[in-house]
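Everything below concerns the one structure shown next.
Yeah, one chain of the complex is gone here, protein chain that is, but the others are all in their spots.
Up next, subunit A:
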């Protein structure tokens, strides 16, 4: 115990000393950050922040879903089925970063050194359509270590997986991992698809289900059956109450399913769910166009009315926060902060932001939809 403590302390002493010396010699937190531009001359795309990896192939799945096949760099440590990671690639000079779940199994990674990420092209999105084109002939991207706790619960409890659209990706990873390792846990997947043509990985799931009697897969065609309802689970998976329920899909779908299964008596600790991107802000709003702004560090969620929107800076101040600011007209950049998600309008340039993580100026940004800020 005491040994462990000293080693932690000396570790932090050395890392502090390294940081201090690096700051002094290079004005960077790490010496490697100073060398990064020089290293990039030999190894394009190398960064201190993430793991340089190769996109091997872009494989079309349906009309608007494709899979990136990636060989992660050596420093990448592997993952647990269901986890996600950030992928970064340079688009016209801008480093674009997005979260995606790994859709292939850890066993597959161990065998081939490859992982897959299945991505839906977002309408009007800047990054998802571009990735497909940009990596058509392969290329370099950067990955972060896998993270997230949307993974199969410990123990051997039976599970019910409810997926909507491209929310299938973590489940594909879990089920193919179960199949590869001969996991005997009872798993039932209900997969909601828009129509036949959008039934992702259909053959693959049917094959797994046919070969493993503990795995069952039911495709739910929303065009015929409509959205998720209490009747659906009662009919398809009557023993749902004894299972852990895992949900992944578009935001409204998750909210709907959570509501229905808890009404049906499944307790909150037996429901697991994962949103694509940031979790939505769950508050009532008078007008559907009103946006909520979540000031994460301040722990405040504030409503911004669509009718007379104010800048994020004013909104923060109205809610008792005091973010750093100066000119208040977009000149000085003191009010810069990180937007984690959501779209804002820059009132100076009249441009809409992207949906992902980026730096914005609070004083000239007006929320367009729900925004999460690191303030």
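Everything below uses one rule, namely that a contact is a pair of C-beta atoms (placed from the backbone, for glycine too) under 8 Å apart; a residue touches a chain by one contact, two chains touch by 3 or more; residues count from 1.
Here, contacts and distances are computed from a predicted model.
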In UniProt, the chain not displayed here, chosen among "FAD-dependent oxidoreductase", "Transketolase-like pyrimidine-binding domain-containing protein", "Butyryl-CoA dehydrogenase" or "Fatty acid desaturase", goes by "Fatty acid desaturase"
Full-complex contact with the absent chain, from A:334, A:347 or A:369: A:334
What subunit A residues would touch the chain not displayed? 20-21, 23-25, 27-28, 33-38, 40-41, 49, 90, 92-97, 324, 326-327, 329, 331-334, 336, 349, 358-359
